[in-house]
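Please see the structure below; I have some questions.
With one protein chain withheld, the remaining protein chains of the complex are depicted in position.
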Amino acid sequence: MAQIRLKNVSKRWNNFVGVDNFNLDIADQEFLVLLGPSGCGKTTTMRMIAGLEEITEGEIWIGDRLVNKLEPKDRDISMVFQSYGLYPNMTVYENIRFPLKVRKVPQEQHHERVMAASKMVELDDFLQRRPAALSGGQRQRVALARAIVREPNAFLMDEPLSNLDAKLRVSTRAQIKNLHHTLKRTTIYVTHDQIEAMTLADRVVVMNKGLVQQVGTPMEIYDRPANTFVASFIGSPAMNLIQGSIEGGVFTASGIRIEGLTSVAKGPVTLGFRAEDATLADSNGQIEAPIYTVELLGEATMLSMRVAGELVSIKVGKDYRAEIGDMARVAIPAAACHLFDHSTGARIA
Amino acid sequence: MPHKTFFAFILPSLIAMALFIALPIVSVVVQSFHVEHGRILVEVESCQPFGGCTKETRVDTAAMAELKAEQPMGQFNGFGTYLNRGHLAVNEIGAILANNTGFGDIVTRIYNLPFYKALSFTLVFCFVVTPLAMALGFAIALAVNTLPKVTKGPVIFFSLLPMIITPLIGSLILYWMIQPNGIIGATLRHVFNDPTLSLRQSPALTWFSLLFYGVWTNAPFSFVVFYAGLQTVPADTLESAMIDGASRWERIRYIVIPHLAPLATFVALVQLMDNFRVFEPIVGFSAEANATSLSWMIFNDLAGDAQLFGSAGATSVLTIIGVVILLTPVLIRTWREFNHKVV
Partner (left out) sequence: MSQATLSHKRPLGLTILITAFIVVWVILAAFPFFWTVWGSFKVEPDFFSRESWWNAIFGVYTQRQNDGSAFTGSGYYGAWVTREFWRAVGNTAIVTVSVTVISLTLGTLGGYALARSGQRYAFWILILALVFRAMPHITLVSGYLLPFFQLNIWGVLPTSIIVLVAINQPFTLWMLHSFFLSIPKDLDESAMVDGCSRFEAFRRVIIPVMWPGVVTTGLFSFLLAYNDFAVTSMLLSADNQTMVPKISSFLGSVQEQGNVMFAVAAVVSATVPLFILVLFFQRQIVSGLTAGAVKG
């Protein structure tokens, strides 16, 4: 059983910092998601855990073993790659069997285990095909089967859904969640898609520019983003962020005034609130501005307004109709507001 | 990839290159500072009955062999070989510059020094053949691109032949044709009605035929690369240019050529490198009386009965310096690019 521990892990290429001082304890059987935009260091972190990238500084422990100097094959992990890394010259069956073969698992177990793994990902009908004859979703499932056939300590998944179309992505996501529940293995999952992170993770690590921004459960990250980066990365649409100033618990900027906030802060701040926390108001709302555009989403209507130079999204009822240019008033409860430091972006309240 | 694994993989290749490319370069440099031993002469007195005695000077072969075994490279000569008449000819040039009858005289007399003669042909070959071959290759590529599919294959097949052919053999084939009694040579005599016309006799005509050979054998490479490049010209851009009203020529000028520019740099680099070592055609055309090249000079020093390692070494070092000068722009550019991006 494997908990994975990263102690002050850094990766540098010459002058370029890929991952800076990463510290994390991953519990046994945890589903951990590394989330961030491309180039944030999430894939590098995972590749260092896998042993595919050398660690510049720090220590990585899998279970009770320091693995810094171990080859990937000796770390007892398996990995699903973004472009699957299927062996084109082997059939699906041989692909799934490959880890057993190279690890000298006794021959007589092979068939049974390959069949079990392929059944789990519903590949039974395709075992004799070659990867070139499979669809993207099927290839992805071969990669999954190859990862689970060995029952390793931990699974690593590098954006496994990013090459699939939207519909397939949803169903495969569910399959991955279910597999994790069945197999009960520590899983590290890298993605840039916050919805995947929210739906799959026990805990999410949000990264940007090689630095960990926040570690927490999906709800913690959604409800209390640690800084403006996390706030703007999580949620759909992203949190509205408005530059303004605060004095005695009152936030003001052009077109917006919110009272009843914390009186600790003073001076210029960034205020954040989510589109779904705002409501339309008849009179004395906190925002009053002309409508920039109206988007019908089906289950709701999304209003955009320009407030203090920013486009602000407001989610309203699905029957709301208005013309571009109409004035709208919006109410925002003070309790739904987040305050961030004006210059560092760190959370104040 | 860990350093150890990397070097385990690449070591055989590195050893081969170190032993047979890097080391020979060192060896060439060392050789260039040495010169063959002078002859050891002995005086032998041979007396004949009634004839009195005569003294004779002879080469002492035994002592020579001994010396050669001791110091196979010969004696140290410093930069002597570099500066002598066969190479940079410093004194001769000084004399020419000090005492001449005008610019034309300087050029002619410097050209008559063997190293400068070779250098000028090498450079002319490099910088005339490369652009001409690229232009011809580009034209062929454009033309072939308009052909129907069935004819493309055979045309490409025949176009590859001049490039794929062994340089010595290719030059022999052309040489036999342009000889006075070959098909082209004879035809030219007939056309110009000049029974003494021979491409070999006049330096200008020899140069011309060598350059012609160069373009003939170099054009296919440009053609193939440009032809492949033409397949990657974005159709969208071409079509939007057509809608914008660009003529056939303007489309080539403003879309195709800029698209192929990076390829052109590559082709130019490769062909300059290859043309700088021009040598086989001179052997094939037996053109050494009228045109020599740096590589040919080295070959000539080594091929003779008395192999002049020192002289060949000095020419080699000068040639290598030439190659490095030729490559400098590329190296500088690569270095800059490398510093801008993280691998």
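Things to note:
Which chain is which? They are A and B, in the order written, and residues in each are numbered from 1.
Assume contacts are C-beta pairs under 8 Å (C-beta built on N, C-alpha and C of every residue); 3 or more make two chains touch, one makes a residue touch a chain.
What you are looking at is a predicted structure, and each value in this text was computed from that prediction instead of being measured.
When the whole complex is considered, the residue among B:Met64, B:Val124, B:Ile173 or B:Leu205 that touches the unshown chain is B:Ile173. Across the entire complex, the residue among B:Met17, B:Val42 or B:Ala95 in touch with the chain not shown is B:Met17. Residues of subunit A that touch the chain left out of view are 13-14, 50-52, 71-73, 77-79, 81-89, 98-99, 102-103, 143, 146, 150, 156. Summarising the interface, subunit B meets the missing chain with residues 1, 3, 5-10, 12-14, 16-17, 19-28, 31, 72-73, 139-140, 143-147, 153, 155-162, 164-169, 172-174, 176-177, 179-183, 186-187, 216, 220-221, 224-225, 227-229, 232, 235, 238-239, 248, 263, 266-267, 270, 273, 276-277, 279-280, 283, 286, 294-295, 298-299, 301-303, 307, 309, 312-313, 315-316, 319-320, 323-324, 326-327, 330-331, 334, 338, 343.
What we mean here is this: only the chains that are shown with their structure count from here on.
Distance between subunit A and subunit B, defined via averaged C-alpha coordinates, is recorded as 59 Å.
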